[in-house]
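Have a look at this one.
Missing here: one protein chain of the complex. Every other protein chain is in place.
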Amino acid sequence: MKKGVYICHCGSNIAGTVDVEEVSKWADDLEDVAISRDYKFMCSSLGQELIEKDIEEYGLDRVVVASCSPHMHESTFRGACQRAGLNPYFMEMANIREHCSWVHKDKEAGTEKSKALVAAALSRVGHHEPLVIQYAPVDKNTLVVGGGIAGIQAALEIANSGYHVYLVEREPSIGGHMSQLDKTFPTLDCSACILTPRMFEAGNHENITLLTYSEVENVDGYIGNFEVRIRKRARAIDEEACTGCGLCEEKCPISVVDDVFEAGLGYRKAVYRPFPQAVPKYPVIDRENCTWYQKGKCRLCEKVCPTDAIDFEQEDEILEVKVGNIIVATGYDAFDARRIPQYGYGRYPNVFTGLEFERMTNAAGPTTGKVVLRDGVNVPESVAIIHCVGSRDKKYNEYCSAVCCMYSLKFAHMVHDKLPDAKVYNFYIDIRTPAKGYEEFYHRLLEEGTIFIRGRAASISDVALTVEEEGKLIVTAEDTLIGEQRRIPVDMAILSTGLEARHDSQEVARTFSISIDKNGFFRERHPKLDPVATMTGGVFIAGAAQGPRDIPSSVAQGAAAAARVLSIIDKGEVEMEAATAEVNDLTCVGCRMCVISCPYEAIDYLEDRQKAEVNRALCKGCGTCVAACPSKSITLHHFTDQELMAQMTGAMNALFEIDGVLMPA
Amino acid sequence: MPENSYEPKIIGYLCNWCSYAGADGAGLARIEYPPNVKIIRVPCSGRVSPEMVLRTFMQGADGVMVLGCHIGDCHYGNGNHRTAKRFPVYTELMDYMGIPKERLWVQWVSASEGPIFAEVVAEFTERLRTMPPMRGKLEVG
Amino acid sequence: MKYAWYPGCSAEGNSFAYDETSRMIAEALGIEFQEIDDWNCCGATEYFSVNQLPAYALVARNLALINAEETPQVIAPCSACYINLKKTDEKMAKYEQLNTEVNVALAAGNLSYEPGAVKSRHFLDVVCNDVGYEAVKEKMTQSLAGLTLVPYYGCYMGRPEDNFDHPERPQTMDTLLKTLGADVPDYSLKTICCGGHMTQLSAEASLRILRHLLEGANQLNADAMVVGCPMCQLNLDAYQKDVNSAYKTNYQIPIVYFSQVMGLAFGMDPETLMFERGIVSSKAMLEKWLTAEPASKKRRRREKRDKNALPMPKQLES
Partner (left out) sequence: MTLEPNSVYEKIITELPDGEKLKSCLQCGNCTGSCPSATDMDYAPRGLFALIAAGQDEKVLRANTFWYCVSCYQCTVRCPQEIPITDIMYHLKHQAIEKGLYTTDAKDFSGTFIGMVEHFGRSFELGLAAGFHLLHHPLESVKMAPMALGMMSRGRLKLLPKRIKNMGQLRAILDKAKEIGA
C-alpha cells in the first residue's frame, strides 16, 4: 500500500500552534507512507494539484489530508482523488485545525496531538474500501415554508425559472412581517406598495401552489427525494366559490383583538382576512371566536354570502407532496415587551411596541395613520423611543437585533413628519447603521431635530414628582454623555423590541432535520461561506429565521437559497449516501434486533429465509443497527468496525510511542 | 514518567452532526481545552457499540467519551435513544469487569454547544487525572 | 408546620408590632415558631460593607444555632435579615474556601454549620406559598373590601436572584391582599428601595427617595401602604413628616405590616394588632374600613369599550 500524507499550514491558522514540518517529517517514517508533505494551503488549487500529481507519480492508493474539519473540505479532497483516478473514499482527513491548533496554545502539545491524529487517519485509511457513489434523480418540485418576504422571493425565483413550488404559509395570507410595516428604511418606500405586487405574483403564478393556513407536519426522504405531509387547515370557506367580496366579514357580529396582523392594536372579525390586500383573497373563520362553532348560533355570514361559499362542515385536508428541495423561511417573533416589567408595557396605556407603532402610522391601520395616544384621540407632544428592548441584554437576548436602530430612526422621522411640534427622544446605547444609505439616514434625523440620549433607559413610570411630570410617563435613564441621571417626561413611549427566533423554531427544526443555534435561530452550514445551506442536504434557510436581518438581506438570502436549489435541480441527480449498512447473510441469526433499532425502517426481515436485509435506498448510514446486532452481522460501509478500531489503535499507539513507552502486552 | 506528570489518554467518539460539529464550534470560537482527547467521528452515537468502548480501554485509553446529539435532536430521528438505553447498562458491566465506570462519559452536546464541549473535556480530563493511569491495570487482551 | 424563627434586632424595638402580629398570624395559620436561642444581629448591610469574613461568621452563628433536623427552615420577618441568612448559606455552599474559613471561625465558639442544612425563608413567602392563599381565605372572617392597600415590597424580596418573587414585578403580596378582599392597585414603585440606612447619611437623599415612594402611593389613593420589612416601615413611617415639611406635601399614609392587615381580616381586635404603634395614624384607615359597605352590595360596573380607544395589551400571566 502506498499512502500520501499532506499536512496543511492554513497560513498561520495551523502552523502557528503546530509544528507542521515536524509532523510531516514524522509521518514520513510511518508504515506504508510513500510521501509526506506540508503545504501552505491544501485546499487551494495548487494544493489539490499537488495531491493529484502525487497520486499519479507515486502511484498512491491512499491519501490522508491533515487540515481542517471534514465538514469544511472533505468533498474538496475527495474530488481531487477522483480527478486523479483514485476512489474518493480512499481519502481520510485528520482535523488538526478545529480540533487542535485552534483550541490548544501550547505548540508542543499541539504538535503531538497532530501526530496522533495523523497516525490515526493513516491507520484507518488502510482499511478503506472503494465505494461506488450511486446517483438518484432529483424531483424538480420545491417546497418553500414561510410566506414572508424571504420565502416569497425564493418561491418567485424558482417559479420564474420554470420549476414548480409549493409555498406553505401558516397564516391566512402570505406577506409576513413586511405586510405589517408602514414605511421601510432607509428609503421610506411604502411597504405595502413594494410588497403587494410580489404577493400577487406569488399568489397567481402558474408554477406556485399556494397553501396558506397550512403547516408541514412531516418530512421523509433525502435530498432530491423528499416526501412531505402538509396539513391544510379548514378555512370553512369554499375557495372555488368565494369571490373575496368581504360581505361576510362586514356582517359578522364578533370582533376580537387582532394579535397577529394588527399586533394587538386593532380588531378583526371572527371571519376575516388579515388585511384587504391579503393573498389569497379568501377569508377564514376563526373557530375559537365564532359563535357558531362555540355556541351553535349565528351563521350570519352564511346568510349574507352571495355565492354560498361558507362551509361550516369543511375539514382539514392532508396533502402528500414530493419535492427535491426545501427552503425554510419562517421568519422571527418580535420580543414580548411585557417580559421587562420596568418598561410598563401592558401597564401604562401609552407605552407601545415597535410593531404597534408600525400599525399606528400605517394609513390602513387602526388609526388610519394618525399618531395618537391609547385613547385614540389625543396627540402626543413628546415621544420617547427606547432602543435595544430585549436585545443586547444577557437576561433576554445577548445579540443585537440589527434592525431596531434603523426602525427607531424611522419612527423618529415618522413622528417629526406627522407631528412637527412633538419632541422626540431616542434612548440608545450605540446607533448601528451599517449598510448602504443607513448612516445618511441617521444624519438626516440629527438634522430633523431628534434628541438623542445615550443611555439604556432604566425604567418608565407614571409617578410624577414635579408639575411638568404630571400626567406624563417619566423615562429614567442615565445620560451617559453628561454622566447624569435624568427623568424625561413624555406622552408616549415606543419600545423598539428586538427580533427573536420563532417560539416553535425547535419543533420546526426537528421536522426538517436542521439544527438551531443557542438563540433558537436556524444554524447555517457555515457562518461565512454557506449562510443559506444547512447540514442536511437539500434543506436551505433564508431570511430572519437564520438570524435577525432586514428586508434587503432577507430578499438576498431568499434569492441565494433559490439559486442553490436551482443548481441542484439543474444537475438533475444527487449523490446517494454511499456509506450504507449491509447484512452478512451467513452469520445473521434472524433475531431482528436491527429491524427494531433502525430509525428509518430500512431493514426488512425476510420471512422465508429468516434473515435481515438492508434496503440501501432507505438506509441513511447511522450505524445504530451495527451496534445493536448481537452476532456482529452488519457492516456499515466507511464506518466499519475495522476502520474505526484501526483509527483508535493508530491514535493510541502513536500516543504511547510519543510517550516513549511501548504498549502494554 | 513521574506520576504527577501523567496525562490521561482519551478517545472521544463523537457523532458527526451534533457533537463533532460542536467540537468544530469550540475551534471556531478558539475555546481552549486540554489536548488529551483524540476525536473519532462516527455517524451517530448509536453507532458506538459497547465492544468498541471495551477495545478502546484494552488499547490503553484512560477514558472514553461518547458524545451525541441531545435527545430529540438526533439527525437520524432517534439513533441516540439507543445510546441512552445502551450505556447505562454497559457502565454497570464495566465496573464488573474492573474498569471504573467513571472512565466512560456519555453526554449530549449539540452543534451550538462549543463552550460546553470544551467544559466537558476539561472536566473529564481533570477527573481522570485524579485516577491512576489505566495502562497495565487491565488484564484482558 | 414548624420553622425556626429569627426575629431580628428590630423586633425588640422598632418593629415590635410586626413581631407580635406575625406570631399571632402564625398561630392562627397553624405555623409553629421555634425562636433561635440566643440569636445575634445579622449585621444588616453595614457589616458586609467593612469586613466580609466576620460578617459571614456573624450570620453563620445564627444558622449554626438552629437544630436543622428539627427545623430545616428558618423564617425571618425582616427582608434584610432574610437576605443575609440566605446569602451566607448560598455563598458558603458555592465557595469552598469561604465555607472552610467561616467554619474555622465558628469552631472558635464550638459551633459548625453545614451549608444547605437550613433554608432561609421570608415570612411573607411562607404565608403565601407554604400555607397558601386558600388556607388564608379559610381563616378569614371579614373582608378588607373598601380599603385601597398599596403593597410595597422594598428591594430585597426578589433580589439579587432566585428569591421567592420576581425582582421587578413581584406578585405575592398583591395576591395576598386581594385574597383578603382589599383593592390592590398596580403600584409601579413596589420594588424601588426605601433608602435603607441612607436616612442616617444624607437626609436630602433619603427624603427624596421616600417622597417618590409616598407620592406614588398617594396617586393611587392609598389608605395604607403594606410592607413586610421593618426598615421599609421605619423609613416610610417615621420620616413621613420630614418628607412633608421638606417637600410641602401632606401625606398621611399609614405604613402597616401585612401581618397586621391579615389580623384584621382574621377578625382580631385592631387594638391587639398594634396599629397605634405607627407614627402616622391608622385611624382614618380603620374607620373607613369599618364603615365601608359590604362587598356584596357593591356592584361592579362592566367597563364598556370606548369607541375610540385602542385595545390595551393583556398583562403577562405570572
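Order of writing sets the chain letters: A, B and C. Residues in each chain are counted from 1.
Just so we're on the same page, a residue touches a chain if its C-beta (ideal position, glycine included) is under 8 Å from a C-beta of that chain, and two chains touch if they have at least 3 such contacts.
Just so it is clear, the model here is predicted, and its values are computed rather than measured.
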If you put the missing chain back into the full complex, which of the shown chains would it touch?
A, C
Of A:R392, A:K410 or A:R523, which sits in contact with the chain we cannot see?
A:R392
For the chain that's not shown, point to the residue among C:A28, C:A93, C:L111 or C:M312 touching it.
C:L111
Per the touch definition above, residue among C:C9, C:M92 or C:L310 touching the missing chain:
C:C9
Since one chain isn't shown, list which residues of subunit A touch it in the complete complex.
342, 392-395, 429, 454-459, 476-480, 483-485
Logged for subunit C, residues touching the omitted partner chain are 9-10, 12-16, 38-41, 43-54, 56-58, 61, 91, 94-95, 101-102, 104-111, 155-156, 158-161, 167-168, 191-193, 195-205, 208-209, 234, 238-239, 241-242, 276-279
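The definition used in the following text is that only the chains that are shown with their structure count from here on.
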Through how few touching steps can subunit B be joined to subunit C?
2
Chain-chain pair with the highest tally of contacting C-beta pairs
A-B
Could you work out how far the Cα centre of subunit B sits from that of subunit C, in whole Å?
51
Please compute the C-alpha centroid of subunit A, do the same for subunit C, then give the distance between them in whole Å.
47
Quick check on subunit B: which residues sit in contact with 2+ other chains?
none
Where in subunit A do residues touch two or more other chains at once?
none
Per the touch rule above, subunit B residues touching subunit A in the complex are 1, 9, 11, 17-18, 20-21, 23-24, 26-28, 30-33, 35, 38-44, 46-52, 55-56, 59-61, 72-79, 82, 86, 110-113, 118, 135-136, 138
Subunit C - residues contacting subunit A, complex
166, 168-169, 186, 188-189, 211-212, 215-216, 219, 306-316
Using the touch definition up top, name the residues of subunit A that touch subunit B in the complex.
69-71, 95, 97-100, 102-106, 109-110, 112-113, 116-117, 120, 510, 513, 515-518, 523, 527, 535-536, 579, 597, 599-600, 620-624, 626-628, 636, 639, 641, 644-645, 647-649, 651-653, 655-656, 659, 661, 663-664
